[in-house]
Every structure is written in C-alpha cells, then in structure tokens.
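A single protein chain has been omitted; all remaining protein chains appear in their positions.
Chain nomenclature is as follows: A, B and C, assigned in order of appearance, with residue numbering initiated at 1 for each chain independently.
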Amino acid sequence: MMNSKSLRTLIGYTIFSAAVLLLPLLIDDAYTLNKFSRYLILGLATLGLSLAWGYTGILNLGHAAFFGLGAYCMAMYLKLQTVPVHTGTGGLPDFMVWNNVEQLPWFWEPFHWSYLAITAGIGIPVLLAVMLGWFVFRARIAGVFVAIITLAMLVIINLLLIDQQRYTGGFNGITDLAWLTIGGIEFDPYSKTFYYLSAGSLVVCLLGTGIFTHTKAGLILQAIRNDPDRVRFLGYDVSAYQILAFALSAGIAGLAGMLYAMVLEFASPTFVGVSLSLSMVIWCAVGGRGSLLAATLGAILVNAAQGSLSENFLETWQLILGGFFVLIVLFLPKGLISIGELIRWRRKRTDRVQVQVLSSTKRARGIS
Amino acid sequence: MEVFISQIFTGLSIASILLLVALGLAIIYGSMGVINLAHGEFVMLGAYATWFLQQYAGIGLIPSLVLVFLMVGSIGWVIERGIVRHLYHRPLDTILATWGIGIMLQQLVRLTAGAELRYVELPESLSRSVDLLGINFSVYRLFILLVTGLLILLTWLLLMRTEYGTKLRAITQNREMAECSGIDSQRIFGLTFAFGAGLAGVAGSLVAPIKSVSPDMGTHYVVDAFMVVVLGGVGSVAGTAAASGILGEVTAGMAYLLNDTLAKVIVFIAVVMLIRFRPQGLFSQLVRK
Amino acid sequence: MAINRRSFLKGAAGAAAAVGFPHIWVKDLGQAYASGGEIKVGVLYSLTGTTAVVEKSLHNATLMAIEEINAQGGINGMKITPIVEDPASDPATFSDKARKLVMGDRCVSVFGSYTSASRKAVLPVFEKRRNLYWYPTLYEGRECSKNVIYTGATPNQQQKDFIPWLTENFGKRFFLVGSNYIYPKEENNVCKILLEQLGGEVVGEEYVPLGHSEFSSVLNKIRDTKPDVIFSTVVGDSVIALHRQYKSAGFDPEKMPMASLTTSEVEIAAMGGEYGAGHFTSAPYFMVHESPENEKFVESYKRLYGADSVTHFVSEPAYFQVHLFKQAVAKLAASDISPENIRDAVQGEELMAPQGLVGIDGENLHTNLWPKIAVCQSNGQFKVIKQSAERVRPLPYWAYQGQSCTASGLKGA
Partner (left out) sequence: MAYLETKGLEVSFDGFKAVDGLDFSVNQGELRCLIGANGAGKSTTLDIISGKTRQSAGSILLDGVDITDKHEHHRARAGIGRKFQVPSIFSELTVRENLQLAYSKQTSIRHNIFSWPGSAGRERIEEVVELTGLRDRLDTQASFLSHGETQWLEISMLIIQDSKIILMDEPTAGMTIGETQKTAAIFNSLKGHHTLVVVEHDMTFVREIAEIITVLHQGKLLAEGTVGEIEINPRVQEAYLGSGGISHA
C-alpha cells in the first residue's frame, strides 16, 4: 500500500509535527509562544482550505466565513464567563447592555456551557457548509461561479455581523474575554499549555486529514478535481463527495477560528473579512495547494515573514510582500513545495547524463 | 410621485457607477478569463491621475478623462506584458498574481502621493443641481449617466464593428483556432487588458469628485464589479449593462425602504440566487461546450 | 533508503520556520523599564489600510512631540525611544503588535488607536499585562479601564453646549445620520436624551456601512422629512462623500446645516472648502485657535510635515498626551518607572496644551477639555464662534444615571 510518494509524505509530516511539538522546549518567552500559536492556528485554517481547494478543486473564497463563525462561538462562550465582573448587570454582555437589550437572546443561551460552545464552533460551520454545498453542488455549479457564491456568502455574513450590533457586538466585535478553562486546565494564550493545544490540534488535524486523503474517498476527491464527469460515469455521486470535502474543510476552519478567538482574546467582523479570506487563498497557493503540509507551511511562513517584514521595513513591507506573491506565481506555480521537485528534477537530469556517459564508456571498453 | 422618480434616478446613478467600474472588468475577465483582483487599484490610479493632472497641470475634469484613459491604459498594458501574459493557461493563478500587483500599486501610491485624502475639484458647471419637472437632479450625476452611456456605446462599437473587436471575439470563442487563422492573440490581449484598465481609470476619475481619493479606495469596488460581471453573463457587454441597471435599482430601492446595510445584503443574496439558477448569466446565450 | 533530500528539505523548512527566527532566544529577563538611559514607548498608528488617512497624522504628531522632548534633554537626562509599528487598520494586527510592544519590547507605555474597534482589540493586552495605553481620539464613553489614559473628548464634552446652541439657532427637528458602529449609536443616544430635555424631536435615524460612499437614498429621506439640522456622526472618507452629495443635491447650509462631531480639518481639506462651507463642528481644538502654544504647535508641524498639512482635534491630543507622559515620568525616580506608577503620577497633572490648559481627571483618567463650536468657511478653514467659558469635566457615563467611573472601577452599574 505504501508507495514511495506517500512514504515521503509521511516522513515530511512526522518531521514537521516533531518540530512543532518540540518548539516550546527551545522558547519560553510568553510573547513568542503566543505569536507562534497564532501562526499555527492560521496554518490550521489553511490546511482546511487545501483539502477543499487543493484536493477537491473547490475554490472557496469565503473560507474565512467558517473560520469567523467558529471564532464568534468561542468568543461568546468566553464572554459569558466574564459577565459578572465587567458589566455587573445581571449577566448580560456589555454590548447588549449598551444596546438596551433586556435579556440574553435564546440563541446565545447554550453558550453558557463549554462543550455546547465547542460543538457549535465546529457544528455551525459544518452545517452552513452542508447547506451551501447542497445548494451549489447539487446544481453542478463549478469553477469561478463557486468562488463568487462563497465570496458573496462571506460578505453577507460580514455585513450581518456588523449590522446586528445588539447580538454580535457589531464592528467592535466581542472583546474582554476570559481564558478557556476545561477540566481544571486554564489555557492562558501566552503559556505553553495553550501552545500545545494549538500545536496539538494542528498535528491531529494534519495527520487525520492526511490519512483521509489516502483513503478511497480521498482518492475520489482528487479524481473530482481532475474530471468530475468521468467520476460520475464510474458511479460515484460527485455532489455528495464535494459536500463531504466542503464540510470537513469548514469544520477544520471552525476549530481554527475558535483557537484564534482564544489567542487574540477577541473576535471581530474582520475575522469574516474579504481580505483575510483572500489572504488564506494566497497562503495556500504560496505554500502549494496540492499538499496539506505545504499549504500549512505556506500560511506559517507568509505570516511569520509578514510579521518581521512589517517591523523592519515599515514603509515598504507591502511592496515586498506583493512582489513575493507575483514571483511565486510566475516561477513556482505549484508553490514553495515545488522547490523540492525542481531540485529532484534537476538532480534526475544530471543522473541521466552520468548514466549515458557511463554506458558509452563501458561499451567503448566492451564491458557492457 | 416625485419621490418615486428621484428614487429611480438614484438607482440609475448607482447603476451607472457600478457599470463604469464593471465594464473594464467585463472586458478583461469576459474575453480573457483573467480574474483581475487589481481592477480596484486601476480605479484608484484613475482617480489619482485626475488629481495629479488637476493639481500640477491645471487640467479640468472633462479634458482629463481621455488623458487618464491613456495613462492608466498604458500602466495596464505594461502589467499585462510583464506578468499577466504568462498566466493565460492558469486562470486561478491570476487571482494570486493580480492580488500581489494590487498590494504593490496601493503601497507605491501611498509612498509617492502620500497617505492623505486627496480631492478632485468639480468644474462649476457640473456642481450645481437643476430642477426638471419639479424634481431636483444633480447635474454631475446626469453627466456621469451621459459618459457611461457614451462608454458603453464606444465599447459596443469597438467590439462589434471593428477588426480588433472581431479578432478579440474570435479569440474568446476559440483561442487556438483564432491563432491558427493568423490572429496575433498576444497583441490583442495586450490591447484588451490596456483597454479594460483604461475604462477602470476613467471610472476612477468620474467617481473621485463624489467621494474622496485614497490609496485603498479600490478594494471597495472589486467585489461589486465581480457580481455585476458574473450576473450579466460572462463576456456580454449588454449583459453587464443590464445587470448593473438591475443591481443599481435594487440597491437604491432597498436602501430607501430599509437601510443601506440590509440593501447590500439583499443584493448579494439576489446575486447568489441568480447565479444558482442561471449560471451562464442573464443575457449571454448558452454556448454549447 | 527511501528518505531522500526532498522530504528532509520539507521537514527542515518546517523546523527552520519554527525555530530560526531572530529574537527566539530572548529570555524574559524582566529587566526594569527604564534601563540603559532610554525609556521605550510604543507608537501604534496605522500607516496602511483604510484608517491610515487619519492615523498617519497622529503618528506624525506623536513623533514630533517625542523629538521635542528629546531635544530639550529628554526626561531627567533619559531619551524617549519610540518603537513604531504599523497595525495596518486591522484589529487583529493591532492586537498582535500591541503584544509585541508590551511583551516583546517591554515599552512602558503605548500611544495608539483611532477607531474604537482597535482600542477594544488591544484593551485585554494592556489590562492583563498591567501596561498603559494613551488613547487620543474622541470616543463613545461607557468605558472605565485602569490601564487607559483617554485624552480625547467624551460625548458629554462634545454635545453639552452644541445641541442647545443648534436648537436655538436652527430648530428642534434633528435628522441623525452616522456610520454603522458603536460610536455613532452611542453619540446618538446622548443626543436623543439632550433633545428630549430641550423638547426637540428626532425625525430620522440612518446608519450607513463603514466606507460607504452612496448617500442618495439618505439624502432623499432627508428631503422628505425636512429636518432643521442634520446631526452627522459619519466617519472616515464617507464624510467627504456625504458633504459633496449634500451640495450637489442642492441643499442650503443656511437653512439646514450639517452638525458633526467628526468632521475635522483633514476631511475639509479632502472635500474642498466649498463643500464644507456653512457646516458646523463641535470639538475641543481647531487649527485656527489663537494661543501661543497652538502657534508653536502648528508652525513646527508644518515645518516637519509640509506646508499644506493640517492639525486637528485628534492630532492635538496625540501631541499633548506625550508631554503629559513626560511630566508624569519626570516625577518618578528612574528605578520605579513603571506603567502603573506613571498612571498614578499623571492623575491631576495639568498642561498648557494648544487648545488651552488641560488636565487629567483624578478619578476616571479622562481629560478636562475646552469644547468649542466652529463653522467651516469656503476657504477650508474653521471659524470658532463659541468657546465654553470654563473647562468641561469628562463624564464617560453621563447618559446613564447612577453609573460613574471612579478610581476603583465602575460604580453603581
């Protein structure tokens, strides 16, 4: 079952997971741990996108919608944990008090309990993905039209989050959050425990999705990206598989969103913004959308670079970043990951040349 | 009764602005299949070009339109020759490349023209409002309607009645066959991209006087322009015009009945429904693949 | 052996990304804030993105003040070292950069933020790390944090004289239009209470999305309801669009002016004098205000940043709050300079600012200011027509009886 390609992928996964999990042994500076947790979480979100786009060919420009909904679910739970301290008015979040809301709306009621909030954080994006997937894929809508519909969905959710200020905190979002405490463990976003939570989630999702892509269903998804009609004529219900991939990708994004709300200690409509959503597509493409690990690495590297670039090149960091994206598209179409292939290809070409030289000399000496 | 008419007029003026911005995109995306996320930046460049001509060369708004078309058009041509030309077989990658170009253009303008809000003066004749059959119309909005109508006509004539236009439509239908019959698609694509960018530049200079000019004013237009192009049917100028008309009226109507935010939400939901039930767009004929 | 260079490269890249960053090895030494003869402060204003338009001027004013202080020998011989970051008008980046300044660079204070959203985003960092944030912008009030010095105006300071003056001079029918977020909605709450007390009436209330530039529908509604005053809390470049479309719709500022809390010299410069002429703004500072401090402030700002640059009621507090910071730090010995000591030292501190003698309120860390009402002239400059006789005390919970922000936190919620 293990051909050389998937063996290589497995080794890549193990090295990456080891590096990510061993990192805290090298650093214990609170800010750096927090910063890397944030990069890993954005990597996790991009991992989800790579499953939908890289593997199944669904270009989801609205991926941040699932990410943001996850963030809002967790933020609301953490908000309701702090209520008595800050606003001191009968358990209502501050933005509801400001908008003269009398009592907590029914749909926020379940968010008093952590396990319900976490299920919602993953469940709501998955539910939305299934509904949208059924609406789009049953009608065999494909390519750019899917991208446009997902983008429109994103803008709708963004506008509603800002407009329904009474229930969502509007443009300021939900701020002043407590830290998540489950089973006695407090996840302080600047601590190693939180870093392990995000790194652990990333590694589990990476390995889980990696294995999934190697199952028959995973192979079918790649076939769908390649030629959906042929897949239909083999008897597979293409739209069902597309919805599966879309929902899985949304679930992973929801999980990443929840972690993001915890690491930044707030949730805002910009988590459901067009620029963040397009950035995720960019990170996925820069890393290499065809491989889960490459997309994740792409997100981590671009965000790390963006962080340090904007610190040292205050005036020109956007110029450098824009130029970087253009160069990637022109010279490394399959993303940074294809650097490996480029080297292997050049190495193969040199090997072949040696082989010819070798055989011709043998012939010349009459050995072969 | 006049409220109704002024509402219709508001819808028309919103539609004209939507069409101005979307027309350039319809040409570039429609005929070349290039998803140009830097289209908003071309609008911004047009606005800045108008400001620059007015500030340093003292050229008024109306004469500057042609100059701006040429300036932004040539920038578009350079970008096409330099970067976009290599990406025709990879439509989805143009998203990444043009997004990168957009970021660079924004930052270049911010470094050169500065981050402050710039403003474009309106000639005295256009800044008044006039009363027609008892209703108050802004002269400048009428002027925009006029120019938009002119531009659609010009684009339609260019596409349908010129040799360049026929060649472009040939390439859109079947690029390989067009090249076999001797059409230099590279040159045509270069000119088309420049033409689309020029149109966006003109849109920028027309929009500037009713709002402000800032480095990031472009991003606001890209999503709406895409909705109009996709809704109108890929590659059909008439479709784009009709789609922006509908979207303009719906936005104005909803904004009046409800508020601007919900108006935008309703418009986007309408677009999603239309794409779902008529993927090929409202007006383009069903091309049997 | 199946492992070859390719997978090793891929894994190594992952490890390198995680490990190889420059300041990875920095240990959290917890050294004192003011070490090595320099006091590190953070400057957190957006240089890119949608709100860069205004925040760039705040950035400039802050750096100018720091240069002035360092030129006069710094604070007790110690130089102020500004660490500048670009949060790019994105709340998530604001939050990340605030952490870098507070935890990474160990700044003793950070000057930053224009929008309420960005202030809310960084608040947890300053409260949990017990640092100090200096917020120069007018805001919606209803906030009582022990880690923020508010040098911008609160709703009561802006509207207490403004609304009565408007009702006397123009009438009692108000049409409220604002951007769709907490600040305009809160200001409108205060405005409604004042109007009720004065027997006024709100004939319409409209909110437009941020960055919106199409006001035809709003102007149609205004034409229908025929209010006496349009009370505008629109922010950003929507202000320019609103003013220009108001004029091209043929309204007359003499009969129905726009009264705003947010239209400053920056917006007027961007829309052009003839579009701002006849409209009113209430704010503690206007560029034309005659005082020796203001002349010096405007003259040195123009010298540094260009003859056509303007100062306004947000860049002035961004400037004087740095001087207040200096006065507070000067009272402390080098060893016990810390954010909380600075906060305690600055309470009650007074300063001759360009707008007049300002002082930090002992109880709620806000600032006593000099509200003024001005009308915009066609040359693009304001003319101050009314100045409040004495300083107005900041009351962030004015509109909410029984609640007040005190030294030990929110009382009577």
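Criterion: contacts are C-beta pairs under 8 Å (C-beta built on N, C-alpha and C of every residue); 3 or more make two chains touch, one makes a residue touch a chain.
On a predicted model such as this, the values are computed, not experimentally measured, just so you know.
Among the chains on display, the ones the left-out chain touches in the entire complex are A.
From the options A:131, A:185, A:240 or A:314, the residue with contact to the chain not on display is A:240.
If you put the hidden chain back, the residue from A:45, A:152, A:220 or A:281 that touches it is A:220. Listed here are the chain A residues that touch the chain not shown: 1, 3, 212, 214-217, 219-220, 222-223, 225-227, 229-238, 240-241, 244.
Going forward, only the chains that are shown with their structure count from here on.
Highest C-beta contact pair count among chain pairs: A-C. A separation of 33 Å divides the Cα centre of chain A from that of chain B. With centres taken as mean Cα positions, chain C sits 35 Å from chain B.
Of all residues in chain A, those that touch two or more other chains are 159, 162-163, 275, 315, 318. Among the residues of chain B, those in touch with two or more other chains are 106-107, 261, 264.
Note for the complex: chain A touches chain C at residues 4, 7-9, 11-12, 14-16, 18-20, 23, 26-32, 34-36, 38, 87-89, 94-95, 98-99, 159, 162-163, 165, 170-173, 175-177, 190, 264-266, 268, 270-271, 275-276, 293-294, 297, 300-301, 304, 307-308, 310-311, 314-315, 317-318, 336-337, 339-341, 343-344, 347. Listed in rising order, the residues of chain A touching chain B in the complex are 59, 135-136, 139, 141, 144-145, 148-149, 151-153, 155-156, 159-160, 162-163, 274-275, 278, 281-282, 285-286, 315-316, 318-319, 321-326, 328-330, 333. Every residue of chain C that touches chain A in the complex is listed here, in rising order: 2-15, 17-19, 21-28, 47-48, 84-86, 88, 90-92, 95-96, 99-100, 103-104, 116-117, 120-121, 123-125, 128, 142, 180-182, 185-186, 209-210, 410, 413.
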